[in-house]
Structure formats: C-alpha cells, structure tokens
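As you look at this complex, bear in mind that one protein chain is not there, while each of the others sits in place.
Each chain gets a letter, A, B and C, in the order it is written, and its residues are counted from 1.
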Amino acid sequence: MATRTARKGGEPAARPSDRLTREQKLELYYWMRLTRTLEERLVALYRQTKVVGGLFRSLGQEADAVGSCFALERRDVMSPLIRNLGAMLVKGATPVEVLKQYMAKGDSPTRGRELNIHFGDVGAAGATRGFLGQISPLGDMVPVMTGVTLSFRMRGEDRVGLVYVGDGATSTGAFHEGINFAAVQRCPLVVVVENNGYAYSTPTHKQTLAKQFVDKAVGYGIPGYQADGNDVLAVYDVTRTAVDAARAGGGTQLVELMTYRRKGHAEHDNQSYVPDGEIERWAAENDPIDRYVARLTGELGFAAAELAAVDERVRREVDAATDEAEASGFPEPLDALLGVYADPPAERPLWFREGTGGAVAASERAADGWGVYRADPKAGGDA
Amino acid sequence: MATRTARKGGEPAARPSDRLTREQKLELYYWMRLTRTLEERLVALYRQTKVVGGLFRSLGQEADAVGSCFALERRDVMSPLIRNLGAMLVKGATPVEVLKQYMAKGDSPTRGRELNIHFGDVGAAGATRGFLGQISPLGDMVPVMTGVTLSFRMRGEDRVGLVYVGDGATSTGAFHEGINFAAVQRCPLVVVVENNGYAYSTPTHKQTLAKQFVDKAVGYGIPGYQADGNDVLAVYDVTRTAVDAARAGGGTQLVELMTYRRKGHAEHDNQSYVPDGEIERWAAENDPIDRYVARLTGELGFAAAELAAVDERVRREVDAATDEAEASGFPEPLDALLGVYADPPAERPLWFREGTGGAVAASERAADGWGVYRADPKAGGDA
Amino acid sequence: MAEITYLEAIREALFEEMARDENVFCLGEDIGAFGGAFKVTEGLMARFGESRVIDTPISEIGIVGAAAGAAHMGMRPVVEMQFIDFIANAYDILTNYVATARYRAFLPCPMVVRGPSGGYVRGGPFHSQNPEAGFVHTPGLKVVYPSTAEDAKGLMKAAIRDEDCVLFFEHKYLYRRVKGVMPAGDHVVPIGKARVAREGTDVSVITYAATVHKALEAAEQLQAEDGLSVEVIDLRTLAPLDDEAIVATVRKTNRVLVLHEDTRTGGIAGEITARISESCFEWLDAPVLRVTAHDIPLPYAPQLEDFVLPQTPDVVRAIRRLAAY
Partner (left out) sequence: MAEITYLEAIREALFEEMARDENVFCLGEDIGAFGGAFKVTEGLMARFGESRVIDTPISEIGIVGAAAGAAHMGMRPVVEMQFIDFIANAYDILTNYVATARYRAFLPCPMVVRGPSGGYVRGGPFHSQNPEAGFVHTPGLKVVYPSTAEDAKGLMKAAIRDEDCVLFFEHKYLYRRVKGVMPAGDHVVPIGKARVAREGTDVSVITYAATVHKALEAAEQLQAEDGLSVEVIDLRTLAPLDDEAIVATVRKTNRVLVLHEDTRTGGIAGEITARISESCFEWLDAPVLRVTAHDIPLPYAPQLEDFVLPQTPDVVRAIRRLAAY
C-alpha cells in the first residue's frame, strides 16, 4: 500500500480545492476566524471564572480542524477531539452551544452533564448534523467510529466517517484495535492524526520512535497521506482525497496533518517544557489564518474588505451567542436523575437527600423502610 | 528504519548459524524432536483423560520456537505463548514439569494452580532459567516484557528479552502499547510474531489488512526482520541478528516468522475452517523436522544413526518423565489458600467449608461470630 | 415440544431475533464459520451471511467500541466475548463510553455483550471468571445471568430488544447440562425480575446462575433430612436488582443466605445484604450470611477449584446454621 505524501510528492494534477467556489473559499476563512474568535471569547469568560472547568485551545491548529472537516458532507459523521472546535463548527455546532457547554448551563447541549466541547448530534443521515460526543479516555472514539462506519457499509449508505486522534492518542490500545478492525472490515473511515508536536507536555519523540505517523498506515495495510496542517487548502485537499477514496469503497484511510499546538494543553499549563522561541516562531511564521489571509488576498484575489466583513460578522455572532449563553440558567439538581437508562427513565433521589421535597416526604411515610425512595422525583416541592 | 527481510534479500555474508558447532546443530534437532515427542505423549495422555484441561500443539512450528529461543543466553528472559513449548524446553523447562502441569499435579511448577505450559522461572540472571509464566489474555506479555527489559537497561545488565506473539495477538491493544513503549525506551526486547496463518479459526486476512506483520515495524520506528519459520537455521539466524542488535543497544526489534499451524487451536478443534489439502500440503512439503533432517544428513553431513540416537534419547527421557509425572500426587485443597499475598501469607478457609477441620471448629467456638475463620488453615485435621 | 439445552436456547434466541429484526447482527472472535468456541453461534453465518455474523480480530476494545458505534446508528449488535474473562480488556470502553452514552450524550446504545462465564469446568484463572461485580457497580449497564434454558432464551431476546447495553453472562457449566422446553411463541423474559425457583418458608437462598442449582440441591436435601422448607430466589437479573422480590422473600422467611460463585469480598452479595439491612432490618431473625468462593484467583486442579468454589454441602451447612439461629 503506497504512502502518498501530499506534501512531499509533486503537486497532484487536479486538486480538490480547485473545485471550491469563491464562496466556499471565503467560508473556510469564516470557520477559522470563528474558531479563533470564539476561543478568545472563552478565554475572557474563563478569566471572569464563568467557565466552570478547564479551557482547551486550538490556537494555530484552526486550519487542520476546519480544512479537514470541510471535506465531509452533512450526512457524514465526524468524531472530534478537544482541539477540534473548528471541525465541530463546520459540522454545524453553534457558538452558543459551545459557550453554554463551557459555562455548564442547564440548556447546554448536555444540560450541564459534560464539559467543554464534549457534545454531539448524531443519528440517521439528514436528521442530525453528524458529529459525535467524545469522551475523555483517548483513543476510544476510533473503535466507536469503526462501528458507525461499519453500519454505513452494512446498510449500503453513501456516508463516510472521520475521526480525529492526536499524536499522543495513537499510543493507545483503543486506537490500534479500532483502526485495525476498521481496516479489515474496509469501513469507510478516515482517521486523521493531528500531529501537533505535543501530548500535554510530552514531545512526539517520547510518544513514538516512528519518524512520522503516516508510517503506521502500512502496518494496517491502508493508504496513508500526509499534509501541512497549517495550510487549510492542503488540508482540505488531502482529506478530501481520503474521504473520496473511502466513499468510493477504498476502505479505511490514514491522514497525518502536521501542525503545532501554540497554547498549553489547557489554559492553566504554562508550557515550561517547550524550547525557547519555538512557539514564537510558529506564531510568526506559520499561523494558519495569517497564511490563508495572505493567500486569499494575494493569489486568490479577495479584497481586504471582504475579509474584514467576515471578521465583523464573526464578532457579531460571538457577541450575540455570548449574550444568549450568559442569560441562560443553570441546571436543576433533579435533572441529574433523568436518563441513565431508557427504562427506568429516572433514578430516584436517595432518602438522605434534603430538598427533594415530596419525594422524600413520601418515602419517609412509606412502610418499606430505609432504602431508595420509590416516589416520582418530579413530584412535590422542596422539603 | 529499513525492513530487513532475511528471506527476500540475498543471503547475508556471514550467517550466525555458520558459527554453530556440530554439537549445537545436533542440539537443535534434539529440541525439535523432544518438542514433538513430548506433545505426542501429551496426546496419548489426553486420550486417557489424564490431561485435565485442553491440549495445545505446536506441530509444524517446532523450528520457529526452538530456533528463535536458541538465539538467547541463559541470562536472557523469554516470554512464551501456548505454542512455544519448544522455546521453553530450550530455555530449561523439563518434560516432567510440562507433564505435571498438564496433569494438574500437586508438585507441578504451579502446584496445580495454572494450566498447561503457563509456568515460569524468572529472576536475577543466573539464579533462574529465565522464562516467564504467561497468562491467557493475549498481548499482555508484551508490556510485561517491556518492563523486564527496561529493568535490564536501567541496571546496565547485559541481558535481552524475547517475547512471542501470534498473528492474532498483534491485534490487541496490549501488543501495541507494549511494543511502542519498548521502542521509545529503547528496551533490549525482541518481539517475535509467529505468523502461523490462523488465530483459532480466523485466517490472517481477517486479522489484519497488512500484507505482512513485519510492515508494522516501521510504524514503531524499529528494525523489522522476516524469515521462513520452518527452517530452523534461518530462524536462528534472523533471531540471533535481532538479539545481537538489541544487546548492542539497538533497542526493540520485530521479527516475523512465517510458519503454519497444522493442528487445531486445541485438541478439540476439528479445523473444519481450513481449506482442503492445506494441512496435508504443509505436512508433506514443509515439515520443519523433515526439512532439518534432510539438511543434517545432506549438506551438513550427519549420519542417520546420530539422529536415531537422539530420537532414542528423547524417547527415554519422555518415558521417564511420564513415569515420574504419573506417580506424583494431586494438590491438597488447603494449599489453595496460600500465597495470594506475601502478607498475609494465607487466606483463611471460609466458615461454611466442611473438611477444614480444626480451623472450622475453632471458628465455631469463637465469640466473634459469623465471619471468616481466624484460625490457622494449617492447624487440625478433617472435621 | 422437545427439550433443548441452555446453549441451544441462546442460539435459538439469536436466530429468532436476527430473523425478526434485520438490525440485529453478531460480532466476535471465531463466531462465523467456526460457530464460536462453544458453538453458540453455529449455523448463524450460514443462515444470515458474513455481513451479519462478523469474525473479528482479537480486539475486545475494538469490538465493543464498534458495537457501540453501530448501536448509535440504529443497529442492534450482539458481541461475543470468546470467554467472558476477556471483558476485562473492554472495561474502559464499557464503563466509560457505553455505560454513559445515554446519560452524557443522549445517545442510544442498545447492544448485548455476551459470553461463556463461570467455573466448575477446570478452566483455570482466566477461563472461569464471574466478572459481574465490576459492572453491576456501573450505572448505565444492565446485567443478566440466567440459570435455566427457558430464561436463557427469554432473557436473551429481552436483552437484544432492550434500549440499553445489556451484559449477558452465560454459565458454561450449564451450557449442555441444563435443559428445558421452550414456551411456545415469542418467549421474552423481562429484565429486572427475579424468579422464585423453589417456594419455601423457613430460610431463603438468594442466588443466580450455576449456584441456583446448588441451592436447589441443598433445599432438596434439607427437606428430606431436616424437614426444612427452603425458598430459592433466582435473581436472573443482577442490574437492576429486583428489590421487590428480595424484600418479599426476606419478609416471608426472615432468614437469608446470599449465595454466589464469585469471590467474596466486593461480590454482589454485599450489595444485596446492604439492601436487606436497609429495607428489612426488623424482619430479620438471623444475620444475613454469605456463601461464596474464597478470595482467590480460581485455580485449575480439580481438588483446588472444588475447594475454592462454593459447593452444595456448603449451602447445606450454612442453611442449617441459619435455621438453628
């Protein structure tokens, strides 16, 4: 199985990005700008202690998330990681959803149950936006996406899956078992390895001895591709090629995107482990938005005012989303009891828990003692 | 990292096997013959229902186990799998130990606690024979051997580790996490993938899409080698090369040995899933003992009588071992209680268990009730 | 109607459910042409084809994760663990991903993980386990462990139809030793309901799986030898536990033995005892006692395995003690 290295090989004859319309090219800029502006807003909210947990940035990686997800159709399913805010936005997640999640609001997509961008919207094609709510244990989304795409293959649906993993997550057993099983089953799955140089504080050379992650493809017998992750059109091209191959029955594909994590693992991380000047160099020389702006206004012939209009639109949208998110309320404690199972639909409040009103009172009167309350948690007011 | 394919490349200038003495070449034959004869004896005992659990054969794979382990020194540590009886014998396991294990005798190496060849003898160099007791969950021995060899590196000991995995076991997360960590830590570990075509009933093409397992080496950034697993000298050569590289500070090495499992997964398996004629073809054309006999008596100039003498010695040894194993007794139930922890050294028999004599009686008299017996399990006779 | 074994009953359930619902499919190691290590899935591939009976690599994380992904998309996967012991490899993805999917992400995850479980078969420490405790402890999972052929079939059908993940433990000692006549028609046994395996008035034994049969043997013997009337409750479902059935039997006999094959410390007998303490303290005429395996990795030799696992005489002895209290 040949390893196709988009970056290293000569330019392919016709690039998928050549077929993008002018609007689409501007859209790519919109998604990258929206990602960055939204994260900057989150930083402000974090400093105001309005973000409940940690804050994770994708600064400098916007092109890799946006360009790759842009290669998918709405019917396709994408599984993001913590640094794929851009991909989620492209797939239809809204700024207000993201803000409410981070602020643990009661009407956030997970009703305050899960943190940051751990939320999704997935199901039948057309009915949902097609992105999956991730969990923290790294690598687990790979086998899950194997199953999602297995179902596409079994049902003959014209859908593709795309799952992101970090350089660090490639070391997990789940990654290995998932991609290998997908490969054997020829699942229409694109596995995108975002090589951003670090896993928390761990540099890539402590993560693997492999020279590059694309080298893993041959060990799974699948096509491998590599691209400059900070060039949004190159990212689109390589991912689109892989997505098209998967859609055409070519089975599982591995794409390595070379990028750089300019912020710490999370907002609290001071990056003391990063060599002097490295971050600054990437910021100065290889910012994906700067690079795309230069390309848009240069080679691609966009006017500066067009980009400024996008920036302005983004600012308005993020402002509006912030207002809406700030205005919404926090979850009701009793909501915690709903939906662990489909049946029963609710857990019962435990008897020692004050403030659950009628439920507790009813149980105290109950003859059968000391166990779990049998009453409907929705019934009654506060004790 | 170049993949060195011993089989495909031209003959290396000087093969390690060229340095083997005449005695050592005969020894290789002895170990292969001993493996086969001992397994045949086990089949007879199995049919007499003297083997308690399942019986696992390595018929047709004797060269891969024996030739590879022969590349180790006594101080090195080897971790076998179910089909590596030959490797264990080379490393010093005795037929009587093996027979007692299979028959679950009280003085078997694990005192009846573990089955078949799940036993070991490992510790400081020189003090033990250096093979590790495996567990059933596949792949787990890889990270364990990473740790064993990490300790060699940390202590500056001139020792190497060798761990076997089947084609099937390469699909496990444990394999992946273990070999990757070993590679990064440059542990002196040789990972031998025995590609025998099947994992239970599953053919290799359902296990992986990779064309060959040696292709996985590049994804871990380590040297990979491949050899004909049914040519004992080729196996020795390739493994010895890898062992020498590991010993010389070259870090982790991957060796793929191409062989064939002629018997079922275990004795009960009728191999209905194997294409017609496949087994017969391997038996007729590619039996590792037949091949080595031809080489010994041809090119290497051994007399048939020399080999017959080995056969006779093996028969005598297996007969004697069988007599000894059959004569030994079964474990005492109370022995089950010893050594779950170093401290406490023994569990207590539970109060409801009849037949633990004084222990139970003492507990019944005890004031403190209904729990676990506090008495010494060794005390007293039967109730 | 002819009697069929516990194993055949499970296979019958798989056949019927796969025929009923095209979304049901099976995946696992060697389950296809080979029919699985115990032949539970024999004939399924011939009937339903390779795409609905999938031989997988040796990848418990991969298989369970893939089942979850397919379940999200409306499929109904049934995963075989070749031995249930290997479910330990999938502990993370089962407890962290599958169990929480509905709660944290409103994702349905209807799937079954099934496999041969339990001891008494000289399987040694890695082919004899009863791993229920670690999963009963996990909110979001259901756990089923039948003791009869009828329940094996009916619960498997219920498990496949359940909207959540059900772990379905099959006792391999019972596979071919226990037989039953299947009720006619669409035989579904509800999850979450225990069964009175034997009515009695003096002492209750609360148990499940293989030890149900030990309890029944002990009850027979005690009826004959001591004139004791022993009630045997077969829990059938371990999560959610049937509190009503537990309370009912405690109130009836006031003396309770909890019996399980799993090791003692941290086994689910503790949970059952706590619930009884909380709900029925004043109904108890004797301490709740436990008969369980010793806290030891299960050894291979018959002499050792028999010593470590609970046996019928242990149950007899414990019930006598309770009755005499």
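Operating definition for what follows: contacts are C-beta pairs under 8 Å (C-beta built on N, C-alpha and C of every residue); 3 or more make two chains touch, one makes a residue touch a chain.
Quick caveat: nothing in here was measured; it's all calculated off a predicted structure.
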| item | value |
| --- | --- |
| Among the chains presented, those that the missing one touches | A, B, C |
| Hidden partner chain, touching residue among B:G53, B:G178, B:G197 or B:P349 | B:G178 |
| Omitted-chain contact residue, chosen from A:E39, A:E62, A:E97 or A:E114 | A:E114 |
| Residue, one of B:P16, B:G92 or B:G133, that touches the chain absent here | B:G133 |
| Which residue of C:V136, C:V189 or C:A215 touches the chain not shown here | C:V136 |
| In chain A, positions touching the absent partner | 52-53, 104-106, 110, 112-115, 118, 135-139, 168-169, 171-174, 199-202, 206-208, 272-273, 330-337, 340, 347, 349-350, 352-354, 369-370 |
| Contacts of chain B with the absent chain, listed as residue ranges | 110, 113-114, 118-120, 122-124, 132-133, 135-137, 140, 142-152, 154, 173-174, 177-178, 180-182, 184-185, 339-344, 347, 368-372 |
| Missing-partner contacts on chain C, residue numbers | 85-86, 88-89, 91-92, 95-96, 99-100, 103-104, 125-126, 133-134, 136-140, 239, 241, 258, 263, 265-274, 277-278, 281, 284, 286-290, 295-297, 299 |
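Keep in mind that, in the parts below, only the chains that are shown with their structure count from here on.
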| item | value |
| --- | --- |
| Gap in Å, rounded to a whole number, between the CA centres of chain C and chain B | 34 |
| Rounded Å distance, chain A centre to chain C centre (Cα mean) | 38 |
| In chain B, residues with contacts to at least two other chains | 171-174, 206-208 |
| Multi-partner residues of chain C (each touching 2 or more other chains) | 56-57, 59, 61-62 |
